[in-house]
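I'd like to ask some things about the structure below.
What follows is subunit A.
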Amino acid sequence: RAQNIGVSYQPALYWSLPFFIATEKGWWKEVGLDPKFSSFPSGAPQVAAVPAKSWDVGGTGSAPAVLGAARVNLITIGIINDQSSINALMARPNEAEAILANPTSLKGKQILLTTNSTGEYAAISCLGKWGLKPNDVQMVNLGQADVIAAFSGGNGALAGLWAPNMFTLEKRAGARTLCTGKEGGVRIVTALVARADFAKENPKQVAAFLAVISRGLEWQKKNKSEAFELMKRWYKQGGVELDDRFLQQEIDIQPNFYLEDQLRAFDRSKGPSDMDQWFAGLGAYLKSTGTLKEAPDTRAFITDEYLKMVRDDPKLRKFAAGD
Partner candidate 1 sequence: MALATQHPGLRWLPYSLAGAAIFLAVWSLLPQAGIVPSALLPSPMAVGKTFFELTQEPFAGYTIQQHLLSSFIRFASGFGLAAAIGVPLGLLMGWYRWLDRAVAPIFETIRFIAPIAWLPFAVLWFGTGIGGPILIIFSGAFPACLINAYRGARLTQGFLIEAAETLGAKPRHIITEVVMPSALPSIVAGLRIGAGVGWQSLIGAELIVVSSGVGYLMVQGQGNLATEKVMAGMVAIGCVGVLIDVALRAAERHFRRFEQA
Partner candidate 2 sequence: MSSIRFERISRTFRVGGQLVPALADIDLHVDEREFVAIVGPSGCGKTTLLRMAAGLDHPTSGRVLVGGRPVTGPGPDRAVVFQQFALFPWKTIRDNIGFGLKCTGVSRAQREPIVERYLKVMGLDGHGDAYPHQLSGGMQQRVALARSYALEPEVLLMDEPFGALDAQTRIDMQEELIRLSRVHPRTVLFITHSVDEAVYLADRVVAMDRRPGRVREIMDIAQIRRSEKWGELPVEEVMDLESFNHLRTRIWRLLRRGDGEASGHGVVDNPPLRTQPAQKTKLRRAQ
């Protein structure tokens, strides 16, 4: 009998594509899950809906994952892909060269971005690379859509965006990417999360969920063209209309974490894991903005317990590998 499980995600994003594929392919049932989906426009409401037990497991950005750990007892049980390259600072085409040549010219200028987000995290890292401190510029807080509108309307010197919004701006206004989080030296990943109490009571289902997502990632690797078509449909359903070129670019610069990559990133056998370091950086950033009083202890909320369950259960492991 299929078990009920509340699954949350954000629609029309590359990282949430596995959720869509799994549904299209009917994999949930195969592992005995009967998912009830809820989708959120951003991480904040997604995390805020946890106390009302609106969902049990899901995917989200790394900032909401850390915030959720601090506020509503979310645990991070896996990761999907690497977003370091799709959190970017962008400039108008005619100004890009000048800024790159002399980044200090940005002093006192406005940067339009969504504050308290991985976008800002990436932007700060880029500023750091250019030798600027966050206080040297004016960060203007806007929603992603408003960043696009305002920047196209001639406001601000730089725009901090993530995909697919960065491509939208590129397409509409010809904007150029100056620097990404990766170039700034930070690692930003999308997380698979679960409510701690749910995971404790239903470890099997959490593991099954991980297996389904992992299989989706595997499947994308193996069926590139079909996956591309599904991605187009997934974006269209969410109201995002981008050229194929941008879609391909998204795929190319966001490497997925397959099961073994995830296990490696979570591995604490040689001291703190990669994940511990990545999320500790984010925690420090959230503390610096005043969002959190204390960065949460990564050891307390990042766990590979469920990943290991997938690895150790032959059936699940086989399922996850897509065989």
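The definition used in the following text is that a contact is a pair of C-beta atoms (placed from the backbone, for glycine too) under 8 Å apart; a residue touches a chain by one contact, two chains touch by 3 or more; residues count from 1.
A quick word on the picks: all candidates are chains of the complex that A comes from, given by their letters.
Small disclaimer: the values here were computed from a predicted structure and weren't measured.
Student: Spot the contact partner of subunit A in this complex among 1 or 2.
Tutor: Answer for subunit A among the listed options: 1.
Student: Under the touch definition given earlier, write down the residues of subunit A that touch candidate 1 in their complex.
Tutor: 10-12, 38-41, 45, 48-55, 144-146, 148-149, 152-153, 165, 168-169, 172, 237-241
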